[in-house]
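The complex appears here minus one protein chain, its other protein chains still in place.
Coming up: chain A.
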Amino acid sequence: MSGGGEGSGEGKGVTMRVEVDVPKCVASGQCVMIAPDVFDQREEDGIVVLLDEQPASELHADVRESAVVCPAAAIRVVEK
């Protein structure tokens, strides 16, 4: 870990895996507005589409934000 001192695990060595519980998704689009490189919505019903299961480190902050914001608690982030 290259401890950036932010206390938020922003270090280079962190790998992130994103899990989406699709049946929980309520199609709010919050995740897409925050992290459009990682999430999209299906055209027909707005349900989430995970574009990138292992996003690069510069996207991690946005993905974490999406996971907190998601009004259906459908996004889970696993970091190692």
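As a working rule, a contact is a pair of C-beta atoms (placed from the backbone, for glycine too) under 8 Å apart; a residue touches a chain by one contact, two chains touch by 3 or more; residues count from 1.
The rule is short, and it goes like this: contacts and distances are computed from a predicted model.
Participant: Given the choices "FAD-dependent oxidoreductase", "dihydrouracil dehydrogenase (NAD(+))", "NAD-reducing hydrogenase HoxS subunit delta" or "Cysteine desulfurase", state the protein name listed in UniProt for the chain not shown.
Facilitator: "FAD-dependent oxidoreductase"
Participant: Which parts of chain A are in contact with the chain that was left out?
Facilitator: For chain A, the residues touching the absent chain are 6-8, 24, 26-30, 32-33, 41-44, 46, 64, 68-69, 71-73, 76.
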